[in-house]
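A single protein chain has been removed from this complex, and every other one stays in its place.
We just call them A and B in the order they show up, numbering each chain from 1.
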Amino acid sequence: MMATIDSALLFALTGCVLIGLGLYGFIVHAHLLRRILAFNVIGSGIFLLFGALGYLGAGQGTDPVPQALIITGIVVALSLTAFAIALVIKLAEEEKTAVLDAAKTAEDLHE
Amino acid sequence: MNAALLLDAGLCLLILTAAVLAMTGRDLFGAIAFFIVYGILIALAWVRLEAVDVALAEAAIGAGLTGVLLIGAWSLLRRAGVSEAHELSHWGLRLVAGLASAATTVVLAAAVLALPPGREGLAPLVTERLADHGVSNPVTGVLLDFRAYDTLMESIVLLVALVAVWALTPASAWGGVPGMRQHARPDGVLAMFGRLLPPIGLVMAVYLVWAGSSQPGGAFQAGTVLAAVWLLVVMAGIYDEPPISSGLLRTALVAGPAVFLAIGIAGLGAGALLAYPDEYAYGLILLIEFTLTFSIGATLALLVAGRARRAA
Partner (left out) sequence: MTGVIVSAFPAIELSIALPLVALLTAILIGGKLAPRLILAVGPLMMALTGIVAWQVAEGDPTRVELGGWEAPLGIALFADGLSSSFLLLTAIIMSAVGIVAMAGFDARDGETSRSYSFWALFYGMWAALNGVFLGADFFNLYVAIELLTITAVGMVALGGTRAAIRYLLFALAGSLAYLTGVVLLYAEAGTLDMSLLAANEGDASVRLVAGGLMTAGLLAKTALFPLHAWLPPAHGGAPAPASAMLSALVVKASFFIIVRLWFDVMPEAAGPVLVQLIGILGGTAILYGSLLALRQARLKMIIAYSTVAQLGYLFLIFPLSGGIAGEMPWAAGAWSGGMFHALAHGLAKAAAFLAAGLIIEALGHDRIDDMKGIARAMPVTVFAFGIAAISLMGLPPSGGFMAKYLMLTAALAGGHVVIALVMMAGGLLAAAYLFRPVNRAFSGSDIPEVAYVAYWRQWVPLILALLAMLLGVVSAGPYEFIQIGRAVTAEVGIE
């Protein structure tokens, strides 16, 4: 039972909703690990959108160029995630928190 | 509505549900668990879109390794005594965020619907040119031949991310061993798996690279398998992580990108940076893939291990 072009449109629209969902989480969450998680949800939504828009029809698969770019994108997203997580761990070990206080202004951060 | 469309609609619904749960779960560990489920469902979507290379990458890296990284961070944060309180911002910001997110989705969906139907992208061109060189998996062809420059830079991004993680090492721990010491029972299940699975993993990794030239698979998917083997061996207490000052370790990290870059620069002699002479193309691509797999495996494993924490 092969997917159809209609299925691909469905996946593309799902990608659009995932981007919105993730964006909401990225903005409203205070806990940094949750924001990193949201970043990854947005990322996979973008990739799903990319791939689904490149779907050529049953038996023809997905345009190989977006596929390759998505694999590259997944690795880049992992690199950013790993570094972000290391920074959050450092913050947690230094200051016993995983939240950036939005109320703090730029000036008093470095006093 | 036919059965295939119904199936895909069901899958989309599951994906969205898992994403909502990963976003809103009150318990952080639960949220991470839902994120991993979400990643696996996304991998299924890739299978449905007949993009098996991406499905492998998403399952291994997007769901697997990202999940492992998040769980590792969760446990270190617990150890550091950080509150997991599910804090949300002010309701005003939540309202604005909700509106902005909804608007983003609507604008994107409108753009998607405005696209002309019957697009072929570059698929026909890839098929046409692929015959010139040895690899027959079009995705591998794009990654290592047509857009090899992207892939070279990507392997550099991964490596530099590891250096950036290492940059967070306090002066006193520099050159030491990453991660916490593992204490597994020598006769326990983990130790048994630690001895049993690595050979299987190695064979799988080699197969994934080798098969990647004609079937789905490739350096990044295979590298993840190698990293998993490495992590398992360390977790089982069979070998410890190497100190980050180790020359051997640094050679392992740099080898893949270095071979890639060297072949790329040699390509200048064949007319362009990253050009392969036709008669050697297949062999060079395989050579790059194998060394890259090896280095990616080492880099990913060390990214999970984190910065140095113990003396060598």
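What we mean here is this: contacts are C-beta pairs under 8 Å (C-beta built on N, C-alpha and C of every residue); 3 or more make two chains touch, one makes a residue touch a chain.
All figures in this text were calculated on a predicted structure; none of them were measured in a lab.
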(request) Among B:I156, B:A184, B:L202 or B:L286, single out the residue that touches the unshown chain. (result) B:I156
(request) Decide which residue listed in B:L196, B:A272 or B:A312 touches the omitted chain of the complex. (result) B:A272
(request) For the chain that got dropped from the picture, name the residues of chain B it touches. (result) 107-108, 110-112, 114-116, 119-122, 125-126, 129, 145-150, 152-154, 156-157, 159-161, 163-164, 166-171, 173-175, 245, 250-251, 253-254, 257-258, 261, 264-265, 267-268, 270-276
(message) Contact with the hidden chain only, please: which chain A residues?
(response) 19, 26, 32, 35, 39, 42-43, 46, 49-50, 53-54, 65-66, 69, 72-73, 76, 79-80, 83-84, 87-88, 90-91, 94-95, 100, 106-107, 109-110
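Here, only the chains that are shown with their structure count from here on.
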(message) Averaging over Cα atoms per chain, report the distance between chain A and chain B in Å.
(response) 13
(message) Which residues of chain B touch chain A once you look at their complex with the stated criterion?
(response) 2-5, 7-9, 12, 15-16, 19-20, 22-24, 28, 31-32, 35, 38-39, 42, 45-46, 48-51, 53-54, 57-58, 61-62, 65-66, 69-70, 72-74, 76-77, 80-89, 93-94, 96-98, 100-102, 104-105, 108-109, 112, 115, 117, 119-123, 126, 138-139, 141-143, 147, 150-151, 154, 157-158, 160-162, 164-165, 168, 218, 220, 300, 303-304, 306-307
(message) With touch defined as at the start, can you tell me which chain A residues reach chain B in the complex?
(response) 1-14, 16-25, 27-31, 33-34, 36-38, 40-41, 44, 47-49, 51-56, 59-72, 74-83, 85-90, 92-93, 96-99, 102
